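Here the complex is missing one protein chain, while the rest keep their positions.
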Amino acid sequence: MNLASLPVSHNLLPLFVAIPLGSAFLVSLLGKRVKGFSDTFSNVATFSLLSISLLSILLVKHSGTVVYKVGGWIPPIGICMVLDGLTSFMLVTINLIAFLVTIYSISYMERYTAKWKFYTLFLLMLAGMNGVIVTGDMFNLFVFLEIASISSYALVAFGVEREELEASFKYMVMGIMASLFILLGIAFLYSLTSTLNMADISRTLAKIGDNQTVFFVAALFLMGFGLKAALVPFHSWLPDAHPSAPAPISAMLSGVLIKALGVYALARIFLNVLGMTAVSSSILMVLGAISMVLGGLLALGQEDIKRLFAYSSISQIGYVVFAIGMGTPLGILAGLFHLFNHAIFKSLLFLNSGSIEYATGTRDLRKMGGLTSKMPVTGYSSLVGSMSISGIPPLSGFWSKLLIILAAIEAKHFIFASIAVLVSILTLAYYLKVQKLAFFGELKDSLKGIKEVPLTMKLSMIALSIICIFGGLLLIPGVQKNFLNLATEVLVNGTNYAQIIFGSIK
Amino acid sequence: MNKKIKQPGMTLIVKTITRLTVGLILLYGIYIVTHGHISPGGGFAGGVIIALSFIHLMLAFGKDLALRKLSEKLAAFFESFGAIMFLTIGLLGFIGGYFFFNFIFKGKPFNLFSAGIIPLCNIAICFKVGAGLFAVFVALILLKVPIKKE
Partner (left out) sequence: MIYLMCFILFSIGIYCILVKKNLIKIIIGIGIAGYAVNLFFILVGYRAQGRAPILAQDQVIQNMVDPLPQALILTNIVIGLAVTVLIVAIAIRIYEKYGTFDITKIRRLRG
C-alpha cells in the first residue's frame, strides 16, 4: 500500500489537533440540546483519532520524518508540525487510552450532571496533549501545554466538593508555577538563539557551542516539566489532584497527561534540542531513582485506593525518567516501552478503582473486601493490572522492567539497577496489599448488595487487560522494528534532529 | 430618585453617560475587528472591547438588562460558534493544500478587502473572545456566595 501517494496522508497531522478541538466545541454547542449526542460524538471523535494515529505509524515507516508546514509557510519562519517515530508512538498511546476512557465514561459519568461539559473539557485536554506531541516549535508547545493544563485543572475540580476544589487549587498554583518556569526558560533560550523553532534552536546552539545559559535553561525546563511530570521534589500536587478527579480523568491524568506534558517534553527538549550532556543525564537518573523509591515507600502507607495508585504513578514515572535519562539506546527503548505499558496498566487500575467507587461508593481500602466474588470483571482485570505493574512474567510490565534493569547493568550503573529491582519488589508489596484488602478475603456485610458495573465500563477494562497480557508481544523483533524502534531512533539520534527536520522540508 | 422603588444599577448620571457611550464603544469594537488586518488591533482586542460594552451596560443598569440584550445561553452559543468558524476556516485551507492556507484572493495591501482569510479569522476570534469574556463575567457574578455572618 503506497500511503504517501494519498493526498490525505500528508494532511493527517493537523487533524490530531483539529478533530478534538472541533468536536469539543460541537459538543458544547449541541450536547445540551440533543440527547445522547455528546456520548456518541465524543466516541466517534476519539475512535477516529485512534485510527489516524495508527495510520501515522504506517506513514512514518513508509516515508520517514514528515514535516508539515501550517499555512504553507516554510519553517523556521512558519509554524511546523513534525511527525516522526516518537510522535506517532506517543500519539498511539494517548489516543488508545483516550478512546477506551471515553467508552468507559459513557456509563460512569451518568452520576454527574452536565456530561457535555465533561466531554468538552476532556476533548480540549486531548487536543492540548496531541498538540504538544505534534508541534515542532516551542511557541506551540507552550500554548498547547497550557490548553491541556487548564482543562485538567477544571476537570480535577469537576466534582465541586471540598476536596476536589482544594486539590484543584493546589494543582493550579503548582501548574502555573511550572508554566512560568517553562516560559522563563523559553525566554532565555530565545535570547540566546533568537528563534523558537526546535530544530532551529538546536542548529543554532550547535553553532554557539558551550554556553552557561544553556545550563540555566536546562535547569528551568527541568523544574517546569519536572513539575508537570511529578518527579519527586515537585510531586506534591499529584497525590491530591489525581484521586480527586472523576475516575476516567484520573486514568487520563495518570496514564497519559503526565507523560505527554512531562516526560515527552523533557525527553524531546533534553535529547533533541539541547543535547544530552553527562550532567543532565545523571541529574535525570538521580531524580528518577529518588522518585522510584519515595513514590513506592509513600504508596505503601496509603489506605485510599486512588491515592495509593497516584503514589505508584510517581514511582513508575521515576522508572521511565531514569531509563530515558541513561541515554543509551537500550535504556531509551526500555523507557519508552515502560511508558507505554504504564499508560495501559495505570489507566486500567484507575478505571478499576472507578468501578469500585461506582459500585460500593467508597475508596477506603479498609472498607472493602472480597469484591471479586461480586464483581468478577473488575476483580480479575485489576489482578492483571496489579501483577503487570509489579512485574510478574509474562505480563507486559515484566518485560519493560527487565529491559530497564538490563539497560542499567549494560551501562554499568549497578547501584541504580539494584534500586530498580528493590522498588519492583516494593511495588509488588503494595499491589498485593490492594488485592488482599479489596478483592480477596471475606465479603463485608455492608457490601452484600453490590452489583457488577455496566457493560461499557466492563468493555474498556477487558480491552485494557488484554493489552496488558499481550503487551510483551511488542518486543517480538518484527513488531518492535516498526513501533518501538522507530521511536527510539529519534531520541538516540539526539541533536541530529535539526538536520533531519531541515532535510525533510521539501 | 425615589428610594422606595429600588432600581438596579447606579445613579442617573452614570446611566445617562452609559446610554450615550455604549453604542460608540460597540461601534469602535467592530471597527477594530474589521480593520484588524491593516492596522494594530484585531479579533482579540476588538472582541474585548465589544464584551466591555456589554459589561458596561451590566455595571450601569444591573445584570437583568444586560442579560436581556445578550443572554448567557446566547453568549455560550456564540463562543462555540466562533471557535468552530475559526477551525472551519483552517480546515478549508486544505483546498489550497495546507491547514490554514490562505486560499482566498489576497487583494491589494492596505485595502479593507484584502489579506484573504485573515479578516474572517479576526471576526471568528472576535465572536469567541467577546462572548467568552462576557460569559466569564456573568458566571463570576452569578456565583451566589452565601455570606456567613460571624
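As written, the chain order gives the labels A and B, with residue 1 at the start of each chain.
The working rule: contacts are C-beta pairs under 8 Å (C-beta built on N, C-alpha and C of every residue); 3 or more make two chains touch, one makes a residue touch a chain.
What you see is a predicted model, and the numbers here were worked out from it, not measured in a lab.
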(request) Specify the residue from the set A:37, A:112 or A:169 that touches the hidden chain. (result) A:169
(message) Which candidate, A:30, A:58 or A:177, sits in contact with the chain we can't see?
(response) A:177
(request) Tell me which residue among A:47, A:190 or A:502 touches the hidden chain in the full complex. (result) A:190
(request) Tell me which residue among A:39, A:84 or A:146 touches the hidden chain in the full complex. (result) A:146
(message) Residue by residue, what part of subunit A touches the chain that was omitted?
(response) 139, 142-143, 146, 150, 153-154, 157, 160-163, 165-170, 172-173, 176-177, 179-180, 183-184, 186-187, 190-191, 194-196, 236, 239-240
(message) Which parts of subunit B face the unshown chain closely enough to count as touching?
(response) 39-40, 44, 109-110, 136, 139-140, 143, 145-146, 148
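One rule holds in what follows: only the chains that are shown with their structure count from here on.
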(message) Taking the mean of the C-alpha atoms as each chain's centre, how many Å separate subunit A from subunit B?
(response) 37
(request) Spell out the residues on subunit B that touch subunit A in their complex, using ranges where they run on. (result) 76-77, 79-81, 83-84, 87, 90-91, 93-94, 96-102
(message) Looking at the complex, which residues from subunit A come into contact with subunit B?
(response) 11, 13-14, 18, 21-22, 25-26, 28-29, 68-72
